[in-house]
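Have a look at this one.
All protein chains but one are shown at their positions in the complex.
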Amino acid sequence: MTPEVEALTPTHLRDGALEPAVIEDLLYQGFQARLLERSVRELVRAGDLDSRFAGFTVDFRSVVLARAMRCGADGRGDVCCPGPLSPGPSLAFGVTPLEFLRYAGLKRTSASAARSGGRSWTDLRRGLIGWSGPRGTMTQVLAGVALAFRQRRERRAALVFEDWRATQTGAWHEGMSLAAARRVPLIVVLARSGAGKMNGGACGLSDIAANYGIAAVSVSEEPHVQLFQVAAGARRNAVEGRGPTLLGLAAPREGDRWAGHDALVGWAIARAGLSDRILKSAQKDARIGVEHAVQRLRREPECVPRDALAPVHTGAAPIPPWTRSQVPQPNDPTHFEAPGGTPVR
Amino acid sequence: MTPEVEALTPTHLRDGALEPAVIEDLLYQGFQARLLERSVRELVRAGDLDSRFAGFTVDFRSVVLARAMRCGADGRGDVCCPGPLSPGPSLAFGVTPLEFLRYAGLKRTSASAARSGGRSWTDLRRGLIGWSGPRGTMTQVLAGVALAFRQRRERRAALVFEDWRATQTGAWHEGMSLAAARRVPLIVVLARSGAGKMNGGACGLSDIAANYGIAAVSVSEEPHVQLFQVAAGARRNAVEGRGPTLLGLAAPREGDRWAGHDALVGWAIARAGLSDRILKSAQKDARIGVEHAVQRLRREPECVPRDALAPVHTGAAPIPPWTRSQVPQPNDPTHFEAPGGTPVR
Amino acid sequence: MSEALWEEMERDDRVFLMGEDIGAYGGAFKVTRGFLRHFGPERVIDTPISEGGFTGAAAGAAHMGLRPVVEMQFMDFISPAYDVLTNYIATSLYRGAGALPLVVRGPVGGGNRGGPFHSQNVEMAFFHTPGLKIVYPSNPKDAKGLLKSAIRDDNPVIFEEHKGLYRAPFCREVLPRDDYAIPLGRARTVLEGRDLSIVTYGLMVHRCLVAAEELAKDGIRAEVIDLRTLLPLDEDAIAASVRKTGKLLIVHEDTRTGGIAGEIAIRMNERAFEWLDGPILRVTSIDSPVPFSGVLEDYFQPSANDVVTAGRYLVKY
Partner (left out) sequence: MSEALWEEMERDDRVFLMGEDIGAYGGAFKVTRGFLRHFGPERVIDTPISEGGFTGAAAGAAHMGLRPVVEMQFMDFISPAYDVLTNYIATSLYRGAGALPLVVRGPVGGGNRGGPFHSQNVEMAFFHTPGLKIVYPSNPKDAKGLLKSAIRDDNPVIFEEHKGLYRAPFCREVLPRDDYAIPLGRARTVLEGRDLSIVTYGLMVHRCLVAAEELAKDGIRAEVIDLRTLLPLDEDAIAASVRKTGKLLIVHEDTRTGGIAGEIAIRMNERAFEWLDGPILRVTSIDSPVPFSGVLEDYFQPSANDVVTAGRYLVKY
């Protein structure tokens, strides 16, 4: 454990003393994510899901990080924006595979009638805020979420996932500056994708953090116990008024991306006394959930065109377009009235 | 001399060995600036200049910094944006008091017919780029100037003055990131005004610089010899491909703002062997120049309204507004033609 | 403005302010003087210079049920927030993330010798973005009532305060004491007439009234409509007036090409073409940045005289 990790790790979590319920949850969510990943690829192949999801993956580390927050469905838990690591953190925040698939499948039953894509999933009661706009935007938005917590003296934290290169944007810089200046309870995860290459002039994580006068820590070890601990520690610092933390996440390991989950299972059995029975049941529950979702997805209704006309202001009817196959007929009095109110011609 | 200053200072300039011609120039420009400052205030009082210039001051340090660049009038020297420290650096880059007053006085004879204000003064042959837009913008623009130098392998540098708090803007961050990533020959002066207060979360100059992986140095000593040396050193680093430098400038001293210039005069006499004759003639030249400018300003023609219609595209005539007292008359065929080309009614 | 903010903050503790130097300093135009002491630093937040950052943060706070009111020191500085306003804030309701009740307010407009960068009108930067509302009052009384409505509205509102309102003599009125709110989306007929409809907003309302007086000397009775809210546009009010007069003149301080006159023109083609007895015309500022020199700025802006010329032309048409 590096000194930074040491400093962040809450005492009651030292040496991997994760509570059994949390361990169980993490394993379950890991199984779910693995199955979801495989199912999505199959659904794409079968034409049930859009080809945009062909490269779909879940980063298990994002599940672990998010699970270290206080997730609740009552609108009073922590708030998270999964950003480019969607939907990993959403699973930790209680989104079911079916809900995710509805959204990804652009179904009428998705939260917003699939007006926007999978990463835009927002459910404020669960504490999930979807992504919209260029890199950096979500750090601004989550800084504001954290500002609200601080202002109301709630012991809640905001968590946002960003790409590493998002730090190059002015948007990120302004969001981070504000968060740092107000010392709001915000945790920013900077994930290296490994795919692209760095073009910025900077810099190490600690250089970035120093510029904003905030804490920073990078973790990469498996079985991700430390990852959980660091996130929990950053959260504790946040809610106790010690300001934002940057968490650096290394590029996902080459080869088997699920080795981290496997290692956590091993660790849980060897070091945390997880019983085989519980492990099996977590596996089974995950499988049932994902299978149900996949079956169900096929029967979900498609979007209907009028949803494109969803109002853009509360309380307002959507503005009808001037001409659509059905509307308006040339004599439609709502569109062209002659003097005296009679239809034209 | 701190180690940072030491590292930046060019060998031939060590221990204050400024060339006599430069010393003379600096003193002359200082006298000019002092007189200009006083004259502007008088012109405002007399109603010859706009009340926007009531609080007009010149920061002599900005003259010194700019004089350390290679100033030329052939479009091949260094390039500077005086930003909030206008017009100090402009004087060093050869702008005459009359030219400045024409601009400040919104006269027809100013470079742009006074379509924009004093800080927007641009003269590319002299290497001056005016200010437009919010804080941070000019760092982006001067980064691009420096990029052009690098691309053409010219030994030229770009210098930009910004407020200290400009570093909080996303615009500045993006400009600085790009400059750092490309290691372009850019020098950024960050000036504390002393007027406002710092609201950002950050930070020391060195923290900021580390974030971009670039050099930084702060200077505040009088008689500003070191200031000149540091700027010259930053310039040398820049043109030799060692990338950008941040120069931190402390808030102007309380009380007599011209003590720095006085100290430089004293230093020049005591340490650099400046003769009384040369000093007197610098003083006299400065006075003649400023007095001429003030006299002349009163006789300069005012702007004429058609200048508001200056074209916004090269080669294009300005678009006439539809109605102005003189244009168009209801029967003006250029505006309303009847079928067959005859005027309406 | 100050009164509306104060009263809304007293009424609803979800309302809070963010901006540059609005706390200890009281804001560039002193709109928030005294607020910090009364409401405390959690509700009057001095931010770094980061219009994008604090507008984005306002969105986050609004997600959490607060009602942020952010100040742009000059509305010109809204440009760094253009991105988050159009791409995140405006789309939120549509994306299913809920509407964001926030107000972005600040001084706009020329005539103050502010030059290209302290004189802009920003309505057309946002008029094309579904999901936003845009309010632009013409007098202090409306400003107070409209700002209250803007704060109470569940949607993001851009609120433009003409600098002329802060001090122009014709605006020195005593405001009603009671808690009144003026609904968004409704224009006001400032002057009734039957020969010509003049549709305008902001400072130009006053110039059009001067022009209308002048036209009245020729026996021309102009109707003057103050839009008050630009988005959503009160096209019913405009159409009703056009159906009465048959002539439409649009006057705006903003520059010409791509100004709001275009949208009004095509809506009236759609809604009132049969009643038009002449072309829809406009009097606007010139297509150029706002000039710094006062002489040029006066020429650049529409004058009452320009309105009279155009009005006479249209009535004779």
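Of note:
First chain written, first letter: the chains are A, B and C, and each begins at residue 1.
Definition applied: a residue touches a chain if its C-beta (ideal position, glycine included) is under 8 Å from a C-beta of that chain, and two chains touch if they have at least 3 such contacts.
Computed from a predicted structure; not experimentally measured.
Of the listed residues C:124, C:143 or C:242, the one in contact with the hidden chain in the full complex is C:124.
Contact with the chain that does not appear here is found for just one residue of A:86, A:132 or A:177, A:132.
Among B:73, B:259 or B:312, the one in contact with the hidden chain is B:312. In the complete complex, the residue from B:30, B:89, B:105 or B:130 that touches the missing chain is B:130.
Summary of contacts with the chain left out: across C:14, C:43, C:67 or C:95, the touching residue is C:95. Counting over the whole complex, subunit A has residues 50, 52, 106, 113-117, 120, 132-135, 165-166, 168-171, 196-197, 199-201, 302-310, 312, 318-319, 321-325, 330, 336, 344-345 touching the chain that is not drawn. Even with one chain removed from view, subunit B keeps its contact list with that chain: residues 79, 110-113, 115-116, 120, 122, 124, 129-130, 132-134, 137, 139-151, 158, 170-171, 173-175, 177-179, 181-182, 310-316, 322, 335-339, 344.
Although one chain is not displayed, subunit C still touches it through residues 52, 76, 79-80, 82-83, 86-87, 90-91, 94-95, 116-117, 124-125, 127-131, 231, 233, 250, 254-255, 257-259, 261-266, 269-270, 273, 278-282, 287-289.
Please note the rule applied: only the chains that are shown with their structure count from here on.
Viewed as a network of touching protein chains, the structure reduces to a complete graph with every chain in contact with every other.
Inter-chain contacts peak for the pair A-C, counting C-beta pairs in contact.
Chain centres were defined as the mean of their Cα atoms; on that basis the chain farthest from subunit A turns out to be B.
Within subunit B, the positions touching two or more other chains are listed as 168-171, 199-201.
Taken residue by residue, subunit C touches two or more other chains at 47-48, 50-53, 80, whereas all remaining positions touch fewer.
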